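The complex is shown incomplete by one protein chain, all other protein chains being positioned as in the whole.
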Amino acid sequence: MADRYFNPFQAIDIHVPVEFHDSVSRYSQTGGNAVIDQSPFPRMVDFWFLAVCVAARLDLDPEDISRYATKKIIDGAIFGSDPWRVHTLMLIAIGKTGDVEIVSEPRKMMALVSGLAVAGLPKVIEMLKEGDAEPIWNLSDAIDSLLRKRAA
Amino acid sequence: MKLLCAEFQNFRLLRDLELRFSVDPHKKLTVIRAANESGKTTILHALQWALYGDAALPGKGDGFRLHPIDWSAPDGKRVPITAMVEFELTTYRQIGGELREARRRYRIVRAAFEEVDATARRTASTMRLFALNDSGASPIESPEAFVNDELPPELREVFFTDGDRALSFIEADVAQSTKRERVQRAIRSLLGLGVIEQAMKHVQKAAADVNRKAKQVGANAELRNIASRLEEIDKESGKFEAALADAKQQFAAFDEKVEETDRKISAALQKGDKEKLRKDLEHAKREIKQLDDQLAAANKEHSALFRNREVATELLAPVLRRAYDKLEELHDQGKIPNTTIPVLQNRLTAEICICGEPLVPGEPDCDERRAHIQKLIDDSLRADEIQEIITDLYYGAKPLPTDGNSWLDEYKKIVERRDGLKALRDDGGRKFRALEIELDALPDTDVQGLREARRQYKEQRDRHLSKSSSIETQLLSLRREREGLNVEFERLLREQKKGARILAELEVTQDVSRVLQSAYDRITKEELRKVSDLMNRIFLEMIGADPEQGAIIRRAEISAEFDIKVHGPNDRTLNPDRDLNGASRRALTLAFILALTKVSEVEAPNVIDTPLGMTSGYVKRSLLRTAIRESAQLILFLTHDEIAGCEEIIDDAAGAICTLTNPTHYPKMLLNDPGSAERKVLRCSCTHRNDCPQCQRRTDSDIRPEMAS
Partner (left out) sequence: MPLNDKKIISIILEECNGVEERCEGYCEEIREVIADILKYERDHRLAATNIQQKINDKCGAAARFLSGKLGQDTDTGEDA
């Protein structure tokens, strides 16, 4: 079935609230800042995706993104290169709603995960800033401890 | 020669100074007591300037100011500088088979004018020489030739020695050939070898003239042929000898250059090899580049940690598990996979139902069953869109839920890798910087270029050495041929009518040549040996009680090649400049000078500035005692410290003592105001044992702190 790979988010743009856009850009290497230690994320979508994961991990309620003025960071076609992300987002949608049929409604799924991203972005920004070292180390340490909490 | 007295006007610190030297054969020592900066070295320069002119000044007098530095303009803008020296010469003449001694006194006066400005331009000095007698002073023509003859410039360093300077006969900073040349020149000059050489040349020329005459005495063709050949041999020999002297000179010059280049290379290498450092720096740079690349790759890997699947799946593990459980549930319910339609379609095609009933089209029962199955297919198709997505998801997301810790493991590895590389990079950076600093600190010496220059100099040097050997062989062969021809020549001359006179002339010139040659050989061999032995004796006596040096020095000698050598235990050769301490080096040079003067039986002064510096105790006293004993006239410039401990020796040996004072030393070092603020040397007749108000110095305890500052 992998050969019949399907990206429901193909035609949907990914947005972040305007207030977080600068941070997303600053900590991403495609945002014009090439120093990896200062900008740990290869792309803005990686930042966005981690925010979704962190929010889900912390069991945060998704924010209602429609209440925010947003700015597009990229369109959903980006997931064409990472099928596991599509699956992950769909599973998050299922997990969060408990409704399997949500998979047939890509916009609803995107609204949900984008809401999670909005909830997760300030957390990730905090992780990047919190600490004495460069953002990459602060973030690494934060994720390390987040994962260990589960392990413990 | 003995120095009688000297007077100097406006020669640096010596604005107006008169000195008298002892000529008493029983009190040979003259002591000029002077603290530092009180004109000792200036007097040494002034005496030499009087005798030899600007060539004897430091740097041959170029840019060397002579007038007093504090000369004031009202005294005139051109400063007259004069130096006068009176000396006594003893000559010996053979009169009626006896040697007669004659003593004559002379006065030499040198004068120059110098401009009082930054250039200190000086007129060429003029020298006048006077023979002194009861009726007055009669001027002598060509005084330069006279002085050159009486006091050859090559002996300047024998007669005038600055104890503090590197000692030119043994110093390490010049080539062996240069030191050899200096020792040889001093010995040849003092032993009069130059005069004998000149005489030999002239007598040989006289013999050649006799040969020419022989060609004209008769018709004997053979005699004429031999005379011609002898003449040719003499001409050839002359050319070869000139070429040999030139080759030897060239050899010495290139040897000096090789030595000088060696010193430059070794100095540069001591500080560091610039070429090697550059290579090391390049290597360090390449290493840093590699480490930087590896670090960049590690950073990228680190960055990739935030976009990889593990970070998502491990963070989302609870959510994903929950969602996937739902899919599993559907699967368990048979809703996944969505295989209904293909199975039903397969049954219709096969015309037999799953239950075994026929599904043949056209038959009433079968058609009914087929219609039912087709309806089931149609229903399924409606639900298919969702089904398909979920089925894809079920199979595609199967590996996502995880309980693993692979992100943490990967992160740990990256931390270790980055830390390791960072440490290496820091090391590399430090190494690079250290090399840069080392390289920056190096003088811009091209060691490679110097090595190439050295190779070329050495090649040239060796070429001249080989040329010398080849010329020497040719000369030897010519000499042998000459000897053979001479025998034949004499035989033929005897047969000639007019040959007897020529033969007699030939015999006379040959006999004279032989005497001169044997005297020359004897002086070079025997007298050199005597100088060597006496130098050894004096040297060992001087340093005899120095336990430090006594243990390593066994003897000193002058080799047949004119090298001053020092031997240690087991006849190991020591390097005078490196293996000897300051006192021993001083003693060795003084021993050589005294021995050479003594063996040549030349009556000459030894004027030595600070001879006892760097010595103390027994060695100091022994050095002084020996120098007094071996010298014909010893004039020493001594500091108060040098005198300390040697007072009794000076009591016994000194025929003249005076003290020099620099008035500008008041009030720091002088007790009383000498009444002159000018920088000039004042003389008083105080001896090594007493002081007067002019020369009385403060002792250390007298010096108040504010004065010492």
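We call the chains A and B, going by the order they appear; numbering starts again at 1 in every chain.
As a convention for this text, a residue touches a chain if its C-beta (ideal position, glycine included) is under 8 Å from a C-beta of that chain, and two chains touch if they have at least 3 such contacts.
From a predicted model like this one, the values you see are computed outputs, not experimental measurements.
Student: Quick one: which shown chains sit in contact with the chain that's not drawn?
Tutor: Per the touch rule above, the missing chain touches B.
Student: Which of B:A145, B:A371, B:A434 or B:A644 touches the chain that is not shown?
Tutor: B:A145
Student: Of the residues B:R105, B:K213, B:R322 or B:R679, I need the one that contacts the missing chain.
Tutor: Hidden-chain contact among the options goes to B:K213.
Student: From the list B:V602, B:I650, B:L682 or B:C695, pick the residue that touches the absent chain.
Tutor: B:V602
Student: Which candidate, B:D70, B:E329, B:D365 or B:D511, sits in contact with the chain we can't see?
Tutor: B:D511
Student: Among B:A199, B:A304, B:L439 or B:L465, which one touches the chain that has been omitted from the display?
Tutor: The single option touching the absent chain is B:A199.
Student: Looking at B:K498, B:R572, B:K668 or B:R689, which makes contact with the chain not pictured?
Tutor: B:K498
Student: Tell me which stretches of chain B touch the chain missing from the display.
Tutor: 1, 89, 91-94, 97, 99, 141-142, 145-146, 148-150, 152, 155, 189-192, 195-196, 198-199, 202-203, 205-206, 209-210, 213, 497-498, 500-509, 511-512, 514-516, 518-519, 522-523, 600-602, 604
In this section, only the chains that are shown with their structure count from here on.
Student: Quick check: how many Å separate the C-alpha centres of chain A and chain B?
Tutor: Chain centres of chain A and chain B, defined by C-alpha means, are spaced 74 Å apart.
Student: Under the definition above, what is the set of chain A residues touching chain B in their complex?
Tutor: Spelled out, the residues of chain A in touch with chain B are 1-2, 4-6, 8, 29, 36-37, 40-43, 46-47, 49-50, 53-54, 56-57, 83-88, 90-96, 98, 100-101, 103-104, 136, 139-140, 143-144, 146-148, 150-151.
Student: Can you check the complex and tell me which residues of chain B touch chain A?
Tutor: Per the stated touch rule, the residues are 296, 299-300, 302-307, 309, 311-320, 322-324, 326-327, 330, 385-386, 388-393, 395-397, 400, 405, 407-408, 411, 415.
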